[in-house]
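Complex shown without one protein chain; remaining protein chains in place.
Going in written order, the chains are labelled A and B, and every chain counts its residues from 1.
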Amino acid sequence: MRRDEHVTSVAQTMGAGAAPDGYALELRDLRKSFGKTEIIRGANLAVRAGERVAIIGPNGAGKSTLFNLISGRFAPSSGEVLLHGTRIDGKRPFEINRLGLSRSFQITNIFPKLSVFENLRCGVLWSLGYKYTFLRFLSRLQDANERAEQFLHMIKLEKKRDLLAMNLTYAEQRALEIGITIAGGASVILLDEPTAGMSKSETTRFISLIKEVTAGKTLLTVEHDMGVVFGLADKIAVVVYGEVIAFDTPEAVRANPRVQEAYLGSAVAEQQAEGH
Amino acid sequence: MEFFIISMLNGLSYGLLLFMLSSGLTLIFSMMGVLNFAHASFYMVGAYIGYTVAGWIGFWPALLVAPLAVGALGAGFERLALRKVHKFGHVPELLVTFGLSYIALELVQLVWGRTALEFRPPAVLQGPAFTLVHHAVDGLSLVWGAAPSGLCSAADAAVRVACSPFPATRGFMMLVALLMLVALWLLLTRTRIGLVIQAALTHPEMAEALGHNVPRIFMLVFGAGTALAGLAGVIGGSTFVTEPAMAATVGSVIFVVVVVGGMGSLAGAFVASVLIGVIQTFAVAFDVSLITLAQQLGVELSEALKANSVVKLTLSQVAPILPYLFLVLILIFRPKGLLGTREG
Partner (left out) sequence: MNMQHHASLALSSQATGATPQSLAHPGPEALVLREPAPRAAVAGEAHPHGSEAVPRRPSMTRDPSQTHPLGRWLVWGGFALLLLVAPKLFTSNLSVTMLSQMGIAIIACLSYNMLLGQGGMLSFGHAVYTGLGSYLAIHALNAVGAGTLALPVSLVPLVGGVAGLVFAVLFGYVTTRKSGTPFAMITLGMAELVFAMSLMFSEFFGGEAGVSGNRVVGQPFWGISFGPAVQVYYLIAAYTFVCVVLMFAFTQTPLGRILNAVRDNPERVEFIGYNTQRVRYTAFIISGFFAGVAGGLACLLFEIVTAEVVGAARSGAYLLFTFLGGATFFFGPIIGGVLMVLASVLLSELTKAWLLYLGLIFLFMVMYAPGGIASLFMMNLRVAAFGKLRQLWVSYLALAVTGLVALAGAGALIEMVYHLQLNAAASDELRFLAVTLNVKAVDCWFGAAFILLTGLGLFELTRRQFRQQWGRIQEEIEKDIQRRELA
């Protein structure tokens, strides 16, 4: 039952078979309507393995909805989502997770009555092949316990190991949230506004934490804080009205007139164009 | 033919009674997320209070007073007990109402005793609303009120005459239920308080932020829902029977109605109530079993098979479990319920 993988480094990737054209995550003309309202109107994106992408856009543009579609929380109305070349649109969240994609939530979504350590251990159980077994004791699962300890150290919550998760401070809970997300060893990580609600100093610390724990993985994060975006991302995807209007390096996106128009209004965009 | 009409009307009236009950339940659930386990208990209390008040001042005043009293009790319960557990979540709220159902049963038995009471409907509602007379020669005719005795038997013994009365109480039940349905619809869609309720239905915090006293609205809605149950109780108690077991009998059926109809959907509750009411009423009337079916088809069954209790079962015996079978089927094929919008 146990997968024979020796855990040496927590940057281990799962199911990292590359697709023929090498994209870790791909969105092809993704659409989603709620009732008569079309929220995602043909989103296209192609992210390579190891890229760190920040997803930005005005409020209500559909960024969280995109995450929900990718991670399986909703099924798309049409279009495709491909993970390492395999179609995952329409699959249930746990199926997608098992294929190597993991996500965090904007509203902290931990297991409040379990201890911090238990939270992390729950995150590793499936990836180590323990499935639904009730014939083994948790305390005897050496690999699960070691792995959970490793993540505990990575997110720097060793001192709060046995504290019930609901008693952590907000920032600590966000850290735990990320910990649970990466604990399963997924190769594609989606972080939904990881620094929401944090102070400036907390945010800075948190960003370096995120960089550390997601080293070598494909990262997509929804962010509003531009400082974070420019500090963290290799590429930026701009989502406006349910479409990806730009996907490029930060500098290129900054200069993109469509992006400027979306954020600042057409008058300013024209001004900029004239100015150059 | 007249059998079909009368049964249909009986089924509809029972279904509408179920709707009176399940609408209050759905309202409370949609509004507050609380599934009122004690809803059938308020039904029972309404019947008993109606009985007592009718004994003092007559049936018609009781029809007004009893629901109000039950509504007041419901509002009081919400204020004193339910509100305290609001912050613990939906399941403790359910548990609180579960505890109330125990207490309500005991208190009712304490005050009124454990035997059934004779809650007679008023004189004008006693007797049939109309009678269908099926004359073998003259065909089907309708007589308002009770058919005069002469009409029900023909002078000539060879001519068959069947008189099928439709009880006035049942007719009254349908009338009140329909009026209530219309009033509810008007209230929710046309009045200001109805708009606020609809808003608080999905966004209670927002409604509160806009200055509406949401706790007070909750109390009112709970009171209104239980008052509807009380009204159903007065009518049901006078039409059927007023006894301590009446809560249990109808209690589980309305939960089935609510789940089958789709939790939180008034229209679904209506459809499910009528469906279950009609099907169950028809089922009770049929004494057919698999044996009779085999006989009709000309299939000969062995003695052992004929003695088997499953094969011997008549539809009328199976009638009590039909709602629950319905529940299981819905859950397998359409878990959201007939007209459900929420994923529970």
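Criterion: contacts are C-beta pairs under 8 Å (C-beta built on N, C-alpha and C of every residue); 3 or more make two chains touch, one makes a residue touch a chain.
Worth saying up front: this structure is predicted, and the values here are computed from it rather than measured.
Visitor: Of the chains you can see, which ones touch the chain that is left out?
Guide: Even though it is not drawn, that chain still touches A, B.
Visitor: Can you say which of B:L107, B:A146, B:V161 or B:L339 touches the chain missing from this structure?
Guide: Residue touching the absent chain, from the options given: B:L107.
Visitor: Sort through A:R28, A:R98 or A:R254 and give me the one touching the missing partner chain.
Guide: A:R98
Visitor: For chain B, which residues lie in contact with the unshown chain of the complex?
Guide: The list for chain B reads 29, 33, 35, 81, 84-92, 94-96, 98-100, 102-103, 105-107, 109-111, 113, 202-206, 248, 252, 255-256, 258-259, 263-264, 308-310, 313, 317-318, 320-321, 323-325, 327-328, 331-332, 335, 341-344.
Visitor: Touching the hidden chain in the full complex, which residues of chain A are there? Just list them.
Guide: Given the touch definition above, chain A has residues 34, 64-65, 68, 71-74, 92-94, 97-98, 102-103, 105-115, 117-118, 121-123, 125-127, 130-139, 141, 144, 159, 162-170, 173, 180, 183-184, 196-197 touching the missing chain.
Basically, only the chains that are shown with their structure count from here on.
Visitor: In whole angstrom, what separates the CA-based centres of chain A and chain B?
Guide: The answer is 50 Å.
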